[in-house]
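Let me give you the structure first, and then I'll get to my questions.
What you see is the complex with one protein chain gone and the rest in place.
Now for chain A:
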Amino acid sequence: MGITEIRERQFNEIDKKVLEQIDLLIKNSKMPIMRDLKTNNPLWVDVRELTQRFMIPIGRIYKFFDQLSKGKIIGTKCPKCGSIYFPPQDDCTKCRVSGLDVIELSGEGELLTYTVITVKPVSFMHYQDYIVGIARLKEGINILAWVNEKLEDIQVGMKVKVNVVRREPEGYFTYELRKV
């Protein structure tokens, strides 16, 4: 299933219902005005929809995505002061060096904490409830990702490994934490 199909299935139905409701309001009261269910207060229903989809520049860290597509997780390392960055960045803003070295991360670490998201944001509604965790890797950096394990098998302090996976149903590369 691609983004198009998911978007259509998830959102078009909701959008359509809202638009139909606005049409009905205008037909009945000649204005897009509805009554609040609890208080009966009149509310103007905005007829100008705003949908935002951001274009986020990733050129400076493109190598991260390039490696991710090959199954590898990288961080960056400053050749001058040795600082390791994850999420990766191409500027060491401590010693003002740019064009940092790429290092492959061990992906091995320990789970510091986790949660299960049961009340999900609209744009995540098409997933099952998911577990988000933060692990500290051997390199001393932290990584936040979904933990792909059963809840009863998860404990703070357990050994974990970062895996590169395809995010389904969309099918794009991302990473997750698994129990070792």
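The rule is short, and it goes like this: contacts are C-beta pairs under 8 Å (C-beta built on N, C-alpha and C of every residue); 3 or more make two chains touch, one makes a residue touch a chain; residues count from 1.
Throughout what follows, contacts and distances are computed from a predicted model.
Of "3-isopropylmalate dehydratase small subunit", "Trk system potassium transporter TrkA", "Acetyl-CoA C-acyltransferase" or "2-oxoacid oxidoreductase (ferredoxin)", only "Acetyl-CoA C-acyltransferase" is the UniProt protein name of the chain excluded from the display. Screening A:Ile22, A:Ile103, A:Ile134 or A:Val164 for touch with the missing chain picks out A:Ile134. Residue A:Leu144 is the one among A:Met31, A:Cys95 or A:Leu144 that touches the chain not shown. Of the listed positions A:Ile26, A:Val97, A:Leu112 or A:Val164, the one in contact with the omitted chain in the full complex is A:Leu112. Summary of contacts with the chain left out: across A:Glu13, A:Asp36 or A:Glu168, the touching residue is A:Asp36. Interface residues of chain A facing the missing partner chain: 36, 38-39, 41, 43, 46, 56, 86-87, 112-125, 127, 130, 132, 134, 142-146, 151, 155-157, 167, 174.
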